[in-house]
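Note that this complex is displayed minus one protein chain, with the remaining chains in position.
Naming follows writing order (A, B and C), and every chain is counted from residue 1.
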Amino acid sequence: MISAIIWARLGASMTIKLGIIGAGRIGRLHANTLTTRVPGADLLAIADIYEDAAKSAAAEYGIADFSSDPAEIINSGDIDAIIICSSTDTHCRFIIEAAQAGKHIFCEKPIAFDLAEIDAALAAVAESGVQLQIGFNRRFDANHARIKGAIEAGEIGAPHTLTIISRDPAPPPIEYIKVSGGLMMDMMIHDFDMCRFLLGEVEEIYAMADVMVDPAIGEAGDIDTAAVMLRFANGAIGTIENSRQAVYGYDQRVEVFGSGGAVSSGNWHPNAVAISDASSVRRDLPLHFFIERYMDSYVAEMIAFVEALATGGKAPVVGNDGRAPVLMALAGMRSVAERRSVRLDEVEA
Amino acid sequence: MISAIIWARLGASMTIKLGIIGAGRIGRLHANTLTTRVPGADLLAIADIYEDAAKSAAAEYGIADFSSDPAEIINSGDIDAIIICSSTDTHCRFIIEAAQAGKHIFCEKPIAFDLAEIDAALAAVAESGVQLQIGFNRRFDANHARIKGAIEAGEIGAPHTLTIISRDPAPPPIEYIKVSGGLMMDMMIHDFDMCRFLLGEVEEIYAMADVMVDPAIGEAGDIDTAAVMLRFANGAIGTIENSRQAVYGYDQRVEVFGSGGAVSSGNWHPNAVAISDASSVRRDLPLHFFIERYMDSYVAEMIAFVEALATGGKAPVVGNDGRAPVLMALAGMRSVAERRSVRLDEVEA
Amino acid sequence: MISAIIWARLGASMTIKLGIIGAGRIGRLHANTLTTRVPGADLLAIADIYEDAAKSAAAEYGIADFSSDPAEIINSGDIDAIIICSSTDTHCRFIIEAAQAGKHIFCEKPIAFDLAEIDAALAAVAESGVQLQIGFNRRFDANHARIKGAIEAGEIGAPHTLTIISRDPAPPPIEYIKVSGGLMMDMMIHDFDMCRFLLGEVEEIYAMADVMVDPAIGEAGDIDTAAVMLRFANGAIGTIENSRQAVYGYDQRVEVFGSGGAVSSGNWHPNAVAISDASSVRRDLPLHFFIERYMDSYVAEMIAFVEALATGGKAPVVGNDGRAPVLMALAGMRSVAERRSVRLDEVEA
Partner (left out) sequence: MISAIIWARLGASMTIKLGIIGAGRIGRLHANTLTTRVPGADLLAIADIYEDAAKSAAAEYGIADFSSDPAEIINSGDIDAIIICSSTDTHCRFIIEAAQAGKHIFCEKPIAFDLAEIDAALAAVAESGVQLQIGFNRRFDANHARIKGAIEAGEIGAPHTLTIISRDPAPPPIEYIKVSGGLMMDMMIHDFDMCRFLLGEVEEIYAMADVMVDPAIGEAGDIDTAAVMLRFANGAIGTIENSRQAVYGYDQRVEVFGSGGAVSSGNWHPNAVAISDASSVRRDLPLHFFIERYMDSYVAEMIAFVEALATGGKAPVVGNDGRAPVLMALAGMRSVAERRSVRLDEVEA
């Protein structure tokens, strides 16, 4: 829906020339989106250190150029903006290089696991004056946007509490978990962003977490189940619950409760059909995972990015929006480790 | 979802070259779909007797050629298939011309208001051996397809009854109503097709109908509210209820009840959000109309058409699927006029 | 809920002394209700031609007197009102006797299968001036009452259509079916009453019906599946669908659609719990049958009856409310037999 509306609004605006770094799952998703559903986007090139990945993506999505060297794209005179979809440890480097090359930047989350590294990247962006948008796609989801709208329109009065339940259908491979930065940095970071998107800055975090799904996750040094309680700067209280494995599929629900009422989102199912038989009244399982559930939000975030560049507007999820959830993840991890409530300014210090 | 799945399945199949006749609302919808979301489709031209319409559509959707003469498209040696989106009174003529030119055909519903005219068009199609797919897009909707699947999988046993509620958010302009063939030919025809899609052939129809929404519709010779009861060849009983105006938006629900249970579809809403305040617990209105509600099914029907042509498969909604609902509409209109139950073979005779 | 509210309102009103005729399932249900949940009711006696039935009911519900002779109760000087729960063929006789004895009367539905017999009973009631309430308990159900309230409050504007789906979990014994008067007289009669309760008088009925559930029902001369279309005096159109067997339990839904919106009821479940597992998201089946689903309405109708007598008010479901649905059932049965639409005034004549 959103895309169609914005599409119509965009009309005949100028074209933005883009290049993607990283031809993995998310890079290909953006390639598909940019070549079919983002008006004004002209995807010229894709790079991946594995040349075959770049080549096959180029073939599949009809991208003119591919390369095994990201620098070629970053430094191409034809390209206006870079979409960074490479592994997290390379994000800041590419942000800095792109900023120095005067390219606008869209970077997947998390920017990095380290605040100093992030600060260096954000400084480069600030210095160059390019735009940087972070890939917190959920802000563009119809449910989350409606919740935000309800709050802003005063439909629920002053917010008192926020409750997020966010469960994946299955854990990623152990190899991925080892480099993911951990559940809070890789998975809950979306929920940390959602907290800030809906109710603003957070001051304090308390977490309980454990390995309940798969001992191998624990052996890899991570947790697979976590609950977090947060205190917002405006006084509101939030809770987040994460699990790496909900056998019934992707579980993505948010509720904000306030002085005037509550706004709550449910899951999306592949159809609105109920079947009643001799044993139950049942629905098919929710949309399985983020590709299915959040596809429209990936389109919408990219439309917003391209539209901002094309119209000279401001990209909607900026550098600090990428940094703050990392700070929250660090506080959450410290809370688990030290079994106590942690203030964000402790981590900042 | 459907499109993405089929998309992946299609892989590297051959390209089908298409031309559209008719640059009105539905023609432009298909133009958008074919140029952005249908793999293997290459939309080369669009024609409209109003050249400006064809020209602007060509510009908007990046179509190479446009024309005020449909014959140019029908007879173009470059084109494999014709998408007929012109006014209903021209459908059969273009079907016959396209069939004679050896072009595969996708034609919007209804084929025509007159059985003899339809029979002539279907004969031309049969003689030429081209494929003809009729634009009953709802068969490709996730809800309706799930209901069909439940029946076929035996999830509800032997079907006993079918209930369709189908209401538009607002009537079309009176000028359109005058040439629409009437509610049963223009609107309920989708529900007649749904009856056949789900439970097979119908033998008898009884209708009650009236003008309840707008007297101007009655003055134009039409009705705006109708209920129909049908007897299927397999013995099942169906009811359809139509209104031209549901103030809460597009209402599209189907229920099939059988010996082993029931399957029912609800409406789709723009989000899965509920707001509770001091007066009620409420959701936003359902998706407003067919563009919003059935967009994915328009994409899916076109993917199915192009895929059938590309793979040498059979198009999924054939000529008689276009004829039979017209027969049902004629029976329904006779039932209203004569205040009695009408057998389809009476109309056929 | 209702009972508690009315209870409080009743306060210290006078006591009504009652006797029940018929100690079968519904007679015992009313005995239970009257002795535990109806303020102001004093159930003094129960009669059944099977003395053991009367005796055991008296013991179970703490009723002082029992008898095998209904006349003893009808003519008892201690009793103000008679609850007639005997077999349908005895209703009119007991109504007449009770009316002549100056007793107020509550009579189960249907009054009788024959209009002349009903008219004689209603004449006796009119002559004596006693009150007669008919046991259309569903009018007192929270869902149906809310739908009625929505219509009366103008929440949906002018009603255009009414849709009732009413399915039993399983057919009654064949022996019962043989004396039941048939599906339309025994089961759909509740829905005919609901039509009148919600939208007023009906003028014309068309029915399609068949044996789909159990051939033995057909051999007993009845149908088990029926759909009916009705035209109301106010121009609205209604449809009713009945089945004797929904394997998922009692299915009781009503929708009224109008110029300003729609009001729809869903089924009641024993809990508001959903279970999500690897195969579906499911709820427990709806409340199984009328005892579970409509218990509160049985209480409420009896409170209304006793309250009317205690306060000198008017009983809420009067003689003609018992007669009109019988007329509708007769029209419906004639429509099935003659395969045509039947006007109620044809049956009346």
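Methods note: a contact is a pair of C-beta atoms (placed from the backbone, for glycine too) under 8 Å apart; a residue touches a chain by one contact, two chains touch by 3 or more.
Since this is a predicted model, take the numbers as computed values, not measurements.
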Absent-chain contact - pick from A:D65, A:D114, A:E241 or A:E292: A:E241
Contact partner of the left-out chain, one of C:M212, C:A262 or C:M333: C:A262
Absent-chain contact - pick from C:A170, C:A216 or C:A274: C:A274
Sites on chain C contacted by the missing partner chain, in the whole complex: 1, 4, 36-37, 142-143, 145-147, 150, 155-156, 260-268, 270-278, 284, 287, 292, 295
On chain B, residues whose C-beta touches the chain left out of the figure: 246-248, 251, 269, 276-286
Interface residues of chain A (partner: the chain not displayed): 157-158, 160-161, 163, 165, 167, 206, 208-210, 212-213, 225-227, 229, 231, 235, 237, 239, 241, 243, 245-248, 251, 255, 257, 259-262, 339-341
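The rule is simple: only the chains that are shown with their structure count from here on.
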Whole-Å separation of chain centres (CA-atom averages), chain A against chain B: 38
Contacts with 2+ other chains: residues of chain A: 276-278, 284
